[in-house]
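Only a single protein chain was left out; the remaining protein chains are all shown in position.
== subunit A ==
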Amino acid sequence: MKNLNRVGPMLVMGAATLYFLVPIWWLVVAASKTRSQFSSTDPLWFADFALIDNLKELLAYRDGVFLRWMLNSVVYTGGAALLGTLLAAMCGYALAKYRFWGREAIFNVILSGVLVPATALALPLFLIFSQFEATNTFWSVFLPSLVNPFGVYLARIYATASVPDELLEAARLDGSGEIRTFFTVSSKLMFPALVTIFLFHFVAVWNNFLLPLIMLGEEKLFPVTLGLYTWNTQVNQIPELRMLVLTGALVSIVPLVIAFLLLQRFWRNGLGSGAIK
């Protein structure tokens, strides 16, 4: 009886797993095929294994511009998320732990920033940067990507929950300065939360497409998403790009999937802090 109860739910979970994973399986298979076999063989099973050749072609194409895009993405996204998380954590922490004039006003302004969609800012940012003739530069994408108001909101909640006032008082009595206390004590207590903020920020920057699209003209500065996008728009004129787009798509998602799998312990704990089961 108990086993019979499980059949239905397991079937649903199985079907959902297929839905989520088959497209990725397809991409792995597709990227391993030669150009001629891509459209002539079973899309969900391997033919002659040409993944290595495809990768070589991908990395060699136009002096290795793809590798450059991957590096750009890592720097834009990883750099912005790391630095952005630190800034958001400091600000959220101060808003949570210290009482000062204008605290609620500052918090409310930042909070309303959460509701302003990042894409609405892309065009005005472009106009502002063009006043300083700074569009089409690394900084024009990197600097705006540092700001994550939602991170401040989360950091404030987590700091309130996980950093006790008594501890800060004790640190103060020990003669530790506020800033040192933050880096040596508080940030450690907030660590699971910081991983969560980092991941949210990472994905947000990684997914922000309009900003680089509007800001950047020079191919060398593209993040990998924008690079793949431009290749994909040229597929109709240059058919050999198709295999490169597919192989590139696969390569571009591997680091992120690995990072998620490795960090998932932290970020699950951060999301459901206080979980009992």
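Operating definition for what follows: a residue touches a chain if its C-beta (ideal position, glycine included) is under 8 Å from a C-beta of that chain, and two chains touch if they have at least 3 such contacts; residues count from 1.
Note that contacts and distances are computed from a predicted model.
Participant: Tell me the UniProt protein name of the chain this structure doesn't show, selecting from "Formyltransferase/hydrolase complex subunit D", "ABC transporter permease", "Fe-S cluster assembly protein SufD" or "RNA polymerase sigma factor".
Facilitator: "ABC transporter permease"
Participant: Which residue from A:Ala60, A:Val74 or A:Ala120 sits in contact with the chain not drawn here?
Facilitator: Of these options, the touching residue for the absent chain is A:Ala120.
Participant: Return the single residue from A:Leu58, A:Ala81, A:Val195 or A:Leu228 that touches the missing chain.
Facilitator: A:Leu228
Participant: For the full complex, which residue in A:Thr17, A:Ser36 or A:Asn108 touches the chain that was left out?
Facilitator: Result: among the candidates, A:Thr17 touches the missing chain.
Participant: Can you name the residues of subunit A that touch the chain not displayed here?
Facilitator: Interface residues of subunit A facing the absent chain: 5-6, 9-10, 12-13, 16-17, 19-21, 23-24, 26-27, 30, 38-39, 42-44, 87-88, 90-91, 93-95, 97-100, 106, 109-110, 112-113, 115-121, 123-128, 143-144, 146-147, 149, 152, 165, 168-169, 177-179, 182, 203, 206-207, 209-210, 213-214, 225-226, 228-229, 232-233, 235-236, 245-246, 249, 252-253, 256-257, 259-261, 264, 268, 271-277.
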